[in-house]
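A single protein chain has been omitted from the complex, and every remaining protein chain is retained in its original position.
Coming up: subunit A.
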Amino acid sequence: MLRYILKRLLIMIVTLWIIITVTFVLMISIPGSPFNSEGSSNATVQANLEKHYNLNEPYHIQYLLYLKSIVTLDLGPSIKQPNQTVNDLLGRGFPISFELGIITVAVAIVSGITLGIIAALRHNGIIDYLAMGLAVLGISIPNFILATLLIQKIAVDWELLPVATWSSPAHMILPILALATGPMAIIARLTRSTMLEVLTQDYIKMARAKGLSPWKITIKHALRNALMPVVTIMGTLLASILTGTFVIEKIFAIPGMGKYFVESINQRDYPVIMGTTVFYSAFLIFMLFLVDIAYGILDPRIKVHKRGGE
């Protein structure tokens, strides 16, 4: 197992290095500069700024500077927010995105799996149709439309909850609802289809024949096997939701880190582009690693650490 983890770690570092290099090449190949503001400016002022941020250095020097900053984990100040370092931005934004994300994922998993199981057990019944109808709606309505709708109805028209910002538990309900609906629907559909498949397997019939309680059959024998596809999508889902979502954070004015993924590129805020890319990649790679470990636990037939060893 230790050997497997070490090997994975090494691959992770190489992957990260490739991602950093590709990001750097893409970053310098898009035209523009962080100082192209719509206001007035002047050549001297522009030159001073470029010099300060090393943008007048040859590309290989800039590349080495970025590599150094990443290795030392000090990404320096953001160009667009000179009072905050990239570490500050991520350090402030990530916990908020994480908080929103983890609750969202919990809500999505619990309600999605529940909905999926109910639908599978009541296959082709009213409840199944209702649950799957709901799931189709959840998948097809983009979350920003749902968000605007929720704000207009619940916050503005009925005045039950505040409109936006991230300042109290009441402020969290609407963004969580808006964000959780999509993943919930995907999980519900996945669970339903794999549950249906598993429920027809011989070992389930066997379990029934042995007179096990339906509860035990569903949870212990069927669900455990039906969860594999759900676990598969969990890695990417967690990584993308936990690191913040641009649209939902913008609509609800949540100070998470989602906006930096998009805005840093629009603004050519190079250190922030680097920082968010590296952070997200490392996080995603780590999540996929966790998923691989989870496979082994859920399904004893998969033995991650034996492969390649002997």
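Details
We adopt the following convention: a contact is a pair of C-beta atoms (placed from the backbone, for glycine too) under 8 Å apart; a residue touches a chain by one contact, two chains touch by 3 or more; residues count from 1.
One rule holds for everything that comes next: contacts and distances are computed from a predicted model.
Of the candidates "Oligopeptide ABC transporter substrate-binding protein", "ATP synthase epsilon chain", "YNCE-like beta-propeller domain-containing protein" or "Multisubunit sodium/proton antiporter MrpB subunit", the chain left out of this view carries the UniProt protein name "Oligopeptide ABC transporter substrate-binding protein".
Listed residues A:12, A:67 or A:103: the one in touch with the omitted chain is A:103. Checked against the full complex, the one of A:49, A:212 or A:288 touching the unshown chain is A:49. Within the complete assembly, A:172 is the residue of A:146, A:172, A:186 or A:199 that touches the hidden chain. Seen from subunit A, the chain kept out of the figure touches residues 30-33, 35-49, 51-53, 77, 79-84, 88, 92-93, 103, 106-107, 110-111, 114-115, 117-118, 121-122, 127, 148, 151-152, 155-156, 159, 162-169, 172-173, 214-215, 218, 250-253, 255, 259, 266-268.
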